[in-house]
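In this view, the complex is presented without one of its protein chains, the others remaining in place.
What follows is chain A.
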Amino acid sequence: MNAGERLTDANFPAHPEKATLEGKNKFLGFWLFLGGETVLFATLFGTYLGLRNMHLDGPSGEELFSLPLVFLATMLLLTSSLTSVYAVLSLKQNKVRSLQGWFIVTLLLGLGFLGLEIYEFIHYVHEGHTFTSSAFGSSFYSLVGFHGAHVLFGILWIATLLGRNWNRGITLANAPKYYLFALYWHFVDVVWVFIFTVVYLMGKVG
């Protein structure tokens, strides 16, 4: 069977994301990548934790951070993680329109999160908290900005994936791609849970 062929309910495999060798390889390789990403973010977290109190004469985290705004951003990202797992459930049932719908909701929630983050950063710059203002500033923008770049990348990724496969249904070639995007999105959410806790909540208690 051709991997690009639209799957029907009759020939739909139990695990379409791992039904081909390519799919299996992508699955293993992607998890290895996520293990590496964990370490990469750890370097940024470690640096931030070491430098977070060195804010020179700029504002400290305690003065800057607005918890309600960040709490809203957290809720948006958590919900988008749920909608992407709903898309994976649709994938397993060969419901391509429902998959597309859930991924579009995920994409919109991601955009909302990014909008809040940009608003937040602009506000901070006006308060005198910039990338070059102090070691706290550099490590803060490296960590939170790098996570934001991951969200942006995810948005571009799912938009491209949906657009390219819009009329193709679910195939053995695109099922692993949808599945891996959902894994990536959950991972980005995991990192945010730690940013919310370590940067924002811990920033409030000094």
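In this section, a residue touches a chain if its C-beta (ideal position, glycine included) is under 8 Å from a C-beta of that chain, and two chains touch if they have at least 3 such contacts; residues count from 1.
The definition used in the following text is that contacts and distances are computed from a predicted model.
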Record lookup, UniProt, unshown chain, options "Cytochrome C oxidase subunit IV family protein", "RNA polymerase sigma factor", "Putative ABC transport system ATP-binding protein" or "Oxidoreductase" -> protein name "Cytochrome C oxidase subunit IV family protein"
Touching the absent chain in the whole complex: find that residue among A:3, A:82 or A:161.
A:82
Can you list, in ascending order, the chain A residues touching the missing chain?
14, 18, 27-28, 31-32, 34-39, 41-43, 45-47, 49-51, 67, 71, 74-75, 78-79, 81-82, 85-86, 89, 92-93, 183, 186-187, 189-190, 193-194, 196-198, 201-202, 204-206
